[in-house]
Every structure is written in C-alpha cells, then in structure tokens.
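Please read through the structure below; I'll follow up with questions.
Shown here: the complex without one of its protein chains, the others still in place.
Going by the order they are written in, the chains are A, B, C, D and E; count residues from 1 in each one.
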Amino acid sequence: MPDGPRDAFRSPRFSQPPTFMRLPYRPDVSGANVAILGVPFDGGTTNRPGTRLGPREIRVQSSLIRPYNYFQKVAPFEELAVVDAGDVDASPINLARAYAAIEVRVSEIVAAGARPLVAGGDHGISLPILRALARRHGPLGLVQFDAHVDTWEGDFGDQHFHGSAFYYAIEEGLVDPRRFVQVGIRGPMYGEADFDFHRAKGITVLDIGQVHAAGVAGVVEVVRRVASGPAYVTFDIDAVDPAFAPGTGTPEPGGLTSHQSLELVRGLAGLDIVGADVVEVSPPFDGPGQITAVLASNLLFELLSAMARGSVR
Amino acid sequence: MPDGPRDAFRSPRFSQPPTFMRLPYRPDVSGANVAILGVPFDGGTTNRPGTRLGPREIRVQSSLIRPYNYFQKVAPFEELAVVDAGDVDASPINLARAYAAIEVRVSEIVAAGARPLVAGGDHGISLPILRALARRHGPLGLVQFDAHVDTWEGDFGDQHFHGSAFYYAIEEGLVDPRRFVQVGIRGPMYGEADFDFHRAKGITVLDIGQVHAAGVAGVVEVVRRVASGPAYVTFDIDAVDPAFAPGTGTPEPGGLTSHQSLELVRGLAGLDIVGADVVEVSPPFDGPGQITAVLASNLLFELLSAMARGSVR
Amino acid sequence: MPDGPRDAFRSPRFSQPPTFMRLPYRPDVSGANVAILGVPFDGGTTNRPGTRLGPREIRVQSSLIRPYNYFQKVAPFEELAVVDAGDVDASPINLARAYAAIEVRVSEIVAAGARPLVAGGDHGISLPILRALARRHGPLGLVQFDAHVDTWEGDFGDQHFHGSAFYYAIEEGLVDPRRFVQVGIRGPMYGEADFDFHRAKGITVLDIGQVHAAGVAGVVEVVRRVASGPAYVTFDIDAVDPAFAPGTGTPEPGGLTSHQSLELVRGLAGLDIVGADVVEVSPPFDGPGQITAVLASNLLFELLSAMARGSVR
Amino acid sequence: MPDGPRDAFRSPRFSQPPTFMRLPYRPDVSGANVAILGVPFDGGTTNRPGTRLGPREIRVQSSLIRPYNYFQKVAPFEELAVVDAGDVDASPINLARAYAAIEVRVSEIVAAGARPLVAGGDHGISLPILRALARRHGPLGLVQFDAHVDTWEGDFGDQHFHGSAFYYAIEEGLVDPRRFVQVGIRGPMYGEADFDFHRAKGITVLDIGQVHAAGVAGVVEVVRRVASGPAYVTFDIDAVDPAFAPGTGTPEPGGLTSHQSLELVRGLAGLDIVGADVVEVSPPFDGPGQITAVLASNLLFELLSAMARGSVR
Amino acid sequence: MPDGPRDAFRSPRFSQPPTFMRLPYRPDVSGANVAILGVPFDGGTTNRPGTRLGPREIRVQSSLIRPYNYFQKVAPFEELAVVDAGDVDASPINLARAYAAIEVRVSEIVAAGARPLVAGGDHGISLPILRALARRHGPLGLVQFDAHVDTWEGDFGDQHFHGSAFYYAIEEGLVDPRRFVQVGIRGPMYGEADFDFHRAKGITVLDIGQVHAAGVAGVVEVVRRVASGPAYVTFDIDAVDPAFAPGTGTPEPGGLTSHQSLELVRGLAGLDIVGADVVEVSPPFDGPGQITAVLASNLLFELLSAMARGSVR
Partner (left out) sequence: MPDGPRDAFRSPRFSQPPTFMRLPYRPDVSGANVAILGVPFDGGTTNRPGTRLGPREIRVQSSLIRPYNYFQKVAPFEELAVVDAGDVDASPINLARAYAAIEVRVSEIVAAGARPLVAGGDHGISLPILRALARRHGPLGLVQFDAHVDTWEGDFGDQHFHGSAFYYAIEEGLVDPRRFVQVGIRGPMYGEADFDFHRAKGITVLDIGQVHAAGVAGVVEVVRRVASGPAYVTFDIDAVDPAFAPGTGTPEPGGLTSHQSLELVRGLAGLDIVGADVVEVSPPFDGPGQITAVLASNLLFELLSAMARGSVR
C-alpha cells in the first residue's frame, strides 16, 4: 500500500515538489484504490483560457489538506490507498489527440483497479474519462455540479468543446440520462430550447433557484435518488459563485457558496462513485490567494472522503 | 430595428472591439428602445478612484451575456431594440462640464424615444441623468441599492461629489422622496443625523439588517409599493459585499450576496423603469477575474430584462 | 483626552501617514482608554507568510471607518479615549525576543490603564498578549473566532508557533478553559484526537456546522454564557471564508460570511472585554481591493464599539 | 478616405469601445491602405496561454497613441488611410479551421488593396497570413524579431503550432530563405541542430549576442540588406526582455530593451513592407500596468510609420 | 533639529505608521531645512488615475532608504534637518481648490525657511508649487525629467490639467524659459507644432534619442549649464521606461533606465535646488513589488542628497 501524505509537522507545506495532497507521485498506480490524476488540457475552452494550469496550482494549494475529514468522520488515506498518478501528457494543440490520451490513461487506471479522481482542465475532459469508465461499468449515473448545462452539440463548426461533453456522453451511451442530475444551473441562456435535450432524454435539472429553495438536504435527496448505481461525479468549479471561485473561464454570478458546495459533496457519500472530477480551475484569473484552487483541493478531498465512506466496491 | 448581439457560436466572446453585451455600437440611437450608455467619469470620487475605467471593463465582461433571461423568462433583445450608444465624452478634470455633457447626452437619448441604461462611473453621475429624465417625466420614483445614503450636502467645500447626488435630486425636485427607497445601507456612519434628511423628506430606508430580516421577497414588496409610477433604478455596486464586488472605491463589508442582488433586481419587473444605472465599478481594485464587472454586466442584463417585461411605455 | 479621528470631509481618506481609523499616533498611551496596537510579526507562520505587513495595510484600509456605529448605536470615540499606539518593534527573526517585546509593550499599555486592541501579525502573538493581561486580571475568559483550534503543542520541534498559542495559554494558567469558546472550527484535521485537549480541559467548541445550525443569535448566546467575567477576544481572520478574506496564510473554505462575522462581534457587547485582537491578515495574498484588511478594520471597529457599550470597567 | 483617430482632447482616451489607435472600426476595408487586424487565436500555444486576449488589450492600450511619429518624422494617418478592420473570428478550438479563417480574411484585405498590420495571437498565425500574402506577392522577404527560431517541424505529433510557422513558410515557398533574417534569438535550446535548417536554407540569424555587439545601426544594416524586395515583418514580443514585456507565454531573459526594439523597427523604413504582425502578447501574464500591450501598441505604430515613409507601392 | 530616520536595526522597516524615509511626521516644519511633502492629488489626470495614492505608497517603500548616500558621498540627514511634513489636504474633486491649498501649504514651508521636496500626485501640482516658490525666489530655472512636454494650453475646455503646468509656469513668469531644460521627451506626438512653444520661448529639449547619444555626462553638462541660478527640479516618473516604472498613468516605452535616472539626478548636485518633486506614481497600476514607488523613493533620496551637497543657501 502506498504511503500516505507527507507529515506536515516535519516537512513544511510549501516544501518539496508539490503533489496532490502531499501524496507520493506514482505514475504506476498498481495497488492503489484511488488515483488522483491531473488533466492539464484547455483546448476546448471558448472564453478565457488557463485551465491547463489548473492541476499544477491545485497540487500547490492541496498541500493544506490534512489526513482526517472531520465532517465526514473518515480518514480516507487509512481506508483507501491513494496516489498522485501524475498528469495526462495531453497535446495542448489538438483536442482529438488529447481526448485519446486521456481515455488511454484513465483506462490504464481502471484496469489497475483504481478509481480516477481527476483535476482538470476544461470540462470537455469528462467525455474521454466517461468513455474509459463506461467501457468498464456500462452506462453510468452522473451528478453534475455546474452553472452551465454543457449539452450543446458543438461550437465553431466542431462537435467537441468544453460545452458539449454531456451531449455526447448521452449520445454515445456512456451516461444513462434517467440517472443524470445537474445542480446549480443558472446565468443568461440562449432560450428555453436549451432544455429540449433534457426533456427529451429525461435529465433532471436543479437550477440555482431550486437549489436555494430546496436547501442542501433537499438537493442531496434528489441527487441520491437519481444517481443510483455506479455513478460519476463532475464538479465544474463555476457551479460556485465567482466570489468563492474567481479563477475560472466562464463565471456566472449567483452561484453556490463554498459551504453549500462542500456540504453537497459530503451528501454524496453512499453513492457508488466510480470516478469524479473537479474542472475549470483557471489560476491566471484568480487572485494571489488562489482561493479557487484551495476550494478545488477541498472538493477533491470531500469527494475522496465520500469514496472512502462508500467504498463497498 | 438594430441587430441583436453578435452570435457567440461563430464569433468568439473575446473577439472584436467590445461593446455592451456584444450589441452594435450606435451613437445614433434613433429606433432604439433602450440605449446602453457608458459614463466613464470618476471626478467626484473621494476615496479610491478608477470608475472612469468601469464602462470599458463592463463592456469586456458583458461579452458573456447570452440573449435569454431564464429566470425572468424573457428574451429582452426580441422585446426591445437595444444598442450600445457609446460613452459620454465627459471631461475627466471638470465635474461641472462633465455633468453638463452627461445631461445633454441623456436628453438626446430621451428625445429619441429610448430609455437610458447606464454603466458608470461614480455615483455622482446619477444626478445629471435624473435632470434629463425628470425634465421629461416629472419627479421620479427612485430605487437605490447602495451601502451609503449619498444624501450629504457636499464635501471639501463643494456641493457635488459622489456622495451628494440624491440630496440634490430631491432639492431640485427631480425625485419624489415619498417614492424613494434605499436598500442595503450599512457601514460605519457619522451619526444618527445622517438620517435627518430622510426623516424630513419621507425617504424609505431598508438597511442591511432589515434586508436580511425581510428576505428578498419582503424587500421587493416594499420597493414595489414605494417606487410606483415612473421610476429610476440606481445600483451602486458597493451595495454588494466586497467578496462579490471587490472592484469598488468605498467597500463596506456585510453587504448583499450576488444571488440576493440578482433576485432583487428581478423583483423590479413591473415597475415603470424609465432609466437605470449600475455605478462605482472600479476595475483597478478588482482581481484578474474582474468579477465585479461580471456581476455589473449581469445586473445590467437583469435591469434590461425587467424593462422588457414591463415595457408598457 | 486624545483627539478623535481626522475629519474626512476636510482631509481625504488617502491623505497623511495612515494611522488606525485616522486616530492620532500616540506611542505614549497615558490618558487613553483603548490603545490600538499593531504587532507586525509573522515568525511563527508555517504556511504562507506576510502577516508582518498586516498592521500597515489595516491602517491604510481603516481610513474608511467613520465615527458612529449605526448597528451598535454607539459613537465609540465619544465614549472612549482611543489612540493609535503604534507597533511593537518585534524582531522579525527571533520568536522568543518578539514575544518578550510584545509582552512588555502590552504590559505598558495595561499599566497605563488602557485596554489593548491589537492588529496582527500571526496568531502566536495572542500568547504574549495574554501573558500581560492575565498578570493583571488573572485567568481570562476567551472567545476565539477561528477555522483552526490552535491548541497544538508545537511544530518542527519547537513549542511556540502560530498554532500553539492557546495550548500554552491554558497550560500557563492565562485562560480559564471553562470560560473558553471556539467558534468557526472547520477544515481537514489530523484526527478526532485534535479535540482530546478540549475534552480534557472543558473547552467549548462550536464548529462551522454548529454555527450555521444555531445561527448568529444561538452562537452569541453560547458565547456570552461561556465567556463570563474578564475576557479576551481573538479573531483569526481565517474564521471567515476565503471569499471574504482571501488575504491570509492558511485559508479554509466554508467559513463565516462577513455579515455573520460582524454580527457575531456585535453580539459580544456586554462581555467584559479586557483586550482583543484581529490576526492573520496577510496582504500579499489579498487582491488589489485589499478586502481582507477592509474587513479586519471593520471587525476592529465593532470590537471597539462593543468595548464602548460595555465599558463598565 | 476613412477618418483618422478620435480626438483625445475632446474624447478621453478611456472613452468609447476601444479600437486600434482610436481608429474607426471598419470591417469593410475598401478604400483603406492599411488594415489593422486582430487575430485572437492561441490554439497553437504550448506553454502559458492567453494571447487570444492580446488584440483586445492592445486596442485598449493603443488609445495612448498620438497621430505624429516624432522620431520617424511622419504623420502616418495623413499619409495612409488606416482602419481597425476588426478581428478574425477564428475558432478557438480548432487550429486548422482558425488558420483557414485567417487566410481568407487576410486575402480579402489584400484583394481590397490594403496592407494587413496584425495584432496576435500566437506566432502560428503568421503562417496563414503569409499564405495569403505570398499568393499575391510571390515568395517574400521576412524580418523576424524573436527569442525563438520557430522553425521546428511540429510538436506533440502535429505539424502546426506556434513554433513551426517559418518552417512551413519556407517549405511551402511563401518565404525566400535567402531574404529571411531572424533577430534576437537566444535562450536555452535543444542543440546546435536547431540551426541545421537555417544553414541548409540560407537563413540569416542575428542572435542576441550579435545584436548587442553590432548595435542597432549594425543590425539595421544587415536587415535591410537581407530583406530586400517585398517583405513581411513579424515581431514576436518575446524578442524583448521579460522586464519590458512580461505578458507573454515563453519568456526568455536577456532580450532586447524597449528602446532597442523601437529603434530597430524605425530602421525598417525603406523596406517594401507588404504586411506585418506583432504577436504573443498574453495579457493575463502581464501586471496591472499592461506594459506589454503598451509596447506592442507602440511597435505597431512604428511599423505603420515605417510603412507610411516607404509607401511607394 | 528634528530626529533623523528611525533605526532599522531596532524597529523593522515595515513597523510603525509609514513616513517618508522613516522620518518624524512634523506638520509644523519650523527648524527644518527640507520638508518632504505629499500631494495626493490626481484630479488633473486625463488617462489612468491613481496618483492620489502615490504619497502613501512612496512612504511605505521609502522605508528601505538608509541614511548614507554612497554614490554622492553624503549623509543628508546629518547635513540637513529633514522632516515628513505630511500631505496637503487637497480636495480630490476640485482642481482649483486643490491648487490653492497646495500653494498655501508650500508657501508656509517656504516661509518657515525649508525647501519643499514633494511626492505627487499628478504633474499639474508642479504649477502651484512653482507659484509659491517663485513668489520667494523670482523666476526659476527648471529641470524637467519627463516623457511628455506638458506645455499644452489645456484640455477638454479647461486650462489646467496634468499636461499644462509648464505652459502656465512660463506664461505666469514663474519659470525663466531660457533656464528651462526638458530631458527624456519621447512617444507619439501631435505634430512638430508641439515644439512651437519651446522654440518661441527658448526652452531646451533633450529628447530620449539625444539623451542616449549624449550619455549621462553629456546630459548633465547641458542641464547644469541651462538651469543656473535658483532652480526647481521636477521628475515625472514616466521619464523612466515602463519596465522600471510601470505604475504610472501615461506610460511611454523606450525611456530612461533606473540607473540612468539615478545618475542624472546625482549629476544635479551643485545646482541651487530650491525645491523638487517626483510625480505621476500611480500604485494601482504597479505590480505587487511596487517597484515604481521604490524607484521614486530613491529618486527623492538622490534629490535630497543633491540638496545636501549643494546646501549653500
């Protein structure tokens, strides 16, 4: 079993090459239950770029993570063997090559018996991850925290970009739309037709108004009911309000607070989480405190803890 | 009728000289129902400057606005002919000349049959706008979202600065104090005498404590009752908490959240809004994510949508 | 009695060398009831440094403080003689020397009959302040707003650092653990054993979940019940969420809002506050708006106002 | 003939939607001699991204340009009809589509009789520009200011990226290597083999050491001798030292000063410049002063002035 | 005689309310030979604002100044009694009132027998300073380091702004144009007519090309020859290249280096300097290192040292 995080009482948090949560860097994930994987790719981004720098900054800020989850009452590194699996060396200039490399790498992790916990990168990367996971698990449940639906068919004449991952995930049969719930949707839109696909496929949407009305407990209840069976969790950081997550490319005011975000993820424990990601962290648009990467680190830790609590696989 | 916003699926959001909401730049506003106007003037500012750069940054960040308002259920560019009317070329060094130029330009817009939707600039600019509008509509109702009362008589020996607009708006008969409501007032003050003018004139104040106690629905009810008849809406971005709007000159902690702000503006639909502004956005004091200008863009879009829903004029 | 704050209608807020709340700089505190003291020391910091620059930036941003507290209904500078007592010239390179200097300076202030209101600096500085105060008042009640417990025994082989102040405060008998309450605790931890000391000593903890559940009024009730008698208040700015206070060294998402923070401090009025501090403000990690120092300034003003209302000493 | 720049004594520099040098925005370039064109594309970038935001920031900062070039003794807007031709709406997610769009747009400009003066964007965009120009003019001379040779054959398995433009420009016969000179080359390299292509083709290189040794006059002499006949000028901002141009993706210390850069471009007057670009300005990596975009604006103005002096076409 | 700077071996450089060069804050300048005065006024600024925050930041960064000038071989605080005279409380919203206040305050300083050494503020403030000084000394020699001539007659319909100080200084007879030299002029201009006034009045101009050609020694020789007799020195920080001084409002690439700037000021020793200023430092446009204010602090120290060496008055 791999070592746990480096001891912060002896090695300062800012010391040594940064790895996710100060875990050992182990590109060979054999023996690991969870592989934290960086996907530094932003080639599908249509507004402000920079999420290619997300994994690096999340590694840096995740040095603040300590080993025990007080609110979930679990010590995930004791329950699970967790490693920093490194990054996918995705081409920054060719989306198709990048998606192929991501799918290959996640397939390796799955084959080794580990669950991928991914730090992006733009939201398009969820598609090749889902391709690798669905090959193993069949059509998956999906919990998507996001300001945007990301179910467009394409942009600028291309199919794949950071707003189309879940259209193709459904069209390719990777995700079961009846077990797919979106949480936090908001912002100016193109029209009511933005939801035609949802209605046709039976996707559940909880827009931000519904989230505020239902409260965390109400949302969690819906999410747990919908996303039964093997499920993937994708957390687009722009689900959170720009005050709490300014470092992102397509900010939408009026989003989740950090407290709501953490509580919502804590509510996922018990789901059969076969993989998860936190995406769209763009450090150049954050301030010097890098609070977006700090929050992303905590969301990854909560996802990991939820995996640890429900690790019945 | 002018064209609507440029299509973001064909022209990237960061492409072309930025205009408000990617609308056509039309200094000649004939045929328009709403003219979005920049007033890049900060010569009345007594603390941190920089709101002269507000309209430019709001144009940049408003590129994220899409054409449909999902929460208000209205497509404002289909209901209203909307243009970017450009900026008032106000002297940066002479407040009196600047106010005169603003009044002239807003009068032109009013004469052309369009309603002004203004991006500031410091809060003093509301006075010349109100002068132009009151000449047409008579004494107006007024909804002011703000941390500060802005009813001082002057500063440093002068009458006009960014904290005196509404004192003079009432003294000059531009605003009917009985139809004037202030929302979000807070922060350290000079004394209870700060509200003597309010009491004498019958201005309604909802301080931030009352806002939190009443909730959005409660505030909206008061606002709609008070600001009946033709009304102006002025939104000082410092009504919002500095976490959500750091880019401003006189920040006061403990303010509105972005979600509350958006919901409050949505609640204005049905008022007879003859003009509106969003002021005090100072980009040099925001971070690289420019979340203050992003929020201001969304508030302008909500104001526009409220105009579209109530466009019975 | 010392003069109050400089008049902002005649001297701009950005003018003159900055002092706390634009008060006179009076290293000789005789005649003062409250001495606002800077402690620019960050030598006990184990993650991001920079709180040595906290007092300077808090002075700058506190220029926005006006003389009347509208929510507490008190004009503190009329009730109390308040001065900027300057900074402790603490060695930046030797923690022991620095702590000694802090204790000496606070003892001088206490001897002069003034209460210290301190701007830090890292959280370790509370220990020498408590040493000076307990010598005068005996074991104190303690109200700690914080994300972290700060009751570790040491780090890197040393006893004293910014996470051990309250362990030693209790071990040295400076604080009565039965009158000690911590508010806002959260974040990943080392294990449940982090609270063994609390259980053994009888320290009251309100973690962030309990704070949200109880609401401000519920928390205030507990705090006032626990911290009876002469009490010290220590406010670690990381009790607040990073969105509202990004400029700090060990940020933990999911914290207090600025509104909650201000309300909680307002709720302290009536306690017998013999001294207080606001610590862990690190300006290099804040953005250009410096909203963390703005908030810290307001918290200091609320603490001062609470002292003024309860100034029965 | 189009109007010249807006009058800065009547319209503030920060007023109105920003266009290049405050020129009229005229996507229809008929009648223009020079079309300043933005190409906001960074999809070929292999390190820090962000040059897609270059044209927008260069427009903003070019508001400081005044109409007379004192050092070149020419008023370019009097000699030439110059317009802001807008941006190429290049797909941000597909390099091949983007290059095609760039080539089409530049061809339109050439067909209209105007010379393109381009603000990038990453350095890959020079290739489609050269394709459009060479179709009209035949193989061109080329003056490249750059830290890097940009003559690699490809990266990550693809041919085209921001380091291969000039390899393909020569292989496709767009540039005559005997009339091609590179100025400012430096930085760690892959090996002496980096220059095999240069030797084989007869490209002239003046590395930074040679530039410092020869001085501006010496370099200008070489450049003018080599780049005879119709020539293109490409200025990668990383030719300049990072102190003067921090806002770029692949910074190399030890480069040109701003003064040298301006003087070198001034020395191009007399060349038959059929088009030119300034590329690799990445605003997110600049500071709040945006000095990189300021410098790029001045380089564009010097290029324009050089065109005006030599406008014998 | 006032005390010298606070001892940095006992009081950290970041400790205590910042004053210029850590000198005592003495609004009453009696007994002082030199009064360092802040003028935080930017109401005459026509591009990016923010110099109102210049004196405050210069005070902060001047904490690095030590007492001995190694290159000028003088200990200025031993030769001269120097104080921080505080700031002029100039109205931020009314240029005429501000100029009047500046003139009054400088007159007080002059009357007290002290020479003013001023930190701005925008360049317009030199005019009221010269009014106060010329009343005492008669028409003055003038050494102006600047990118811009600042001899325009007005802007936006007003006479006075930050580009007209020296036009009126001559028209009002405050400066003898034959003893007036400008150093570092550059940037795009309006036309050759920009220098008509210079030719008519006999002002000497050394543009940046001439500066580079003559070298520091050559420039110094000219300056010393022209500015004989009682002279004022005004240093606009934009004389320096934006790489060395990004924090300014109207940056012009291709300027002086910091080394040249310091050497040029050192060369002024021997002139009869009756007053001096360093202006146009705008901290919001500098980076976190605030190198512009650091340089300004050193220029003030060199000016002070030059005064000390030539203090024959």
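We take it that contacts are C-beta pairs under 8 Å (C-beta built on N, C-alpha and C of every residue); 3 or more make two chains touch, one makes a residue touch a chain.
These numbers come from a predicted model, not from an experiment.
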{"item": "Among shown chains, those touching the left-out chain", "value": "A, C, D, E"}
{"item": "Hidden partner chain, touching residue among C:F161, C:F180, C:F235 or C:F301", "value": "C:F161"}
{"item": "Selected from A:D3, A:D28 or A:D89 as touching the chain missing from the view", "value": "A:D89"}
{"item": "Among C:P27, C:P92 or C:G113, the residue in touch with the chain that has been omitted", "value": "C:P92"}
{"item": "Those residues of chain D which, in the complete complex, touch the missing chain", "value": "46-48, 155-156, 186-192, 194, 207-209, 212, 241-244, 246-248, 250-255, 284-287"}
{"item": "For chain C, residues in touch with the removed chain", "value": "42-46, 48-50, 52-53, 91-95, 97, 155-158, 160-161, 284-285"}
{"item": "Touch list for chain E against the chain that is not drawn", "value": "8-10, 12-14, 63-71, 75, 241, 243-244, 257-259, 261-263, 287-289, 291, 294-295, 298, 301"}
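The rule we apply is simple: only the chains that are shown with their structure count from here on.
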{"item": "Partner chains that chain B and chain C have in common", "value": "A, E"}
{"item": "From the options B-E, B-D or A-B, the pair that copies B-C, where over half of the contact pairs coincide", "value": "A-B"}
{"item": "Where chain A and chain D are represented by their mean Cα positions, the distance between them in whole Å", "value": "39"}
{"item": "Centroid distance [mean C-alpha coordinates] between chain C and chain A, Å", "value": "37"}
{"item": "Multi-partner residues of chain D (at least 2 other chains)", "value": "10, 12, 14, 52-53, 91-92, 284, 288"}
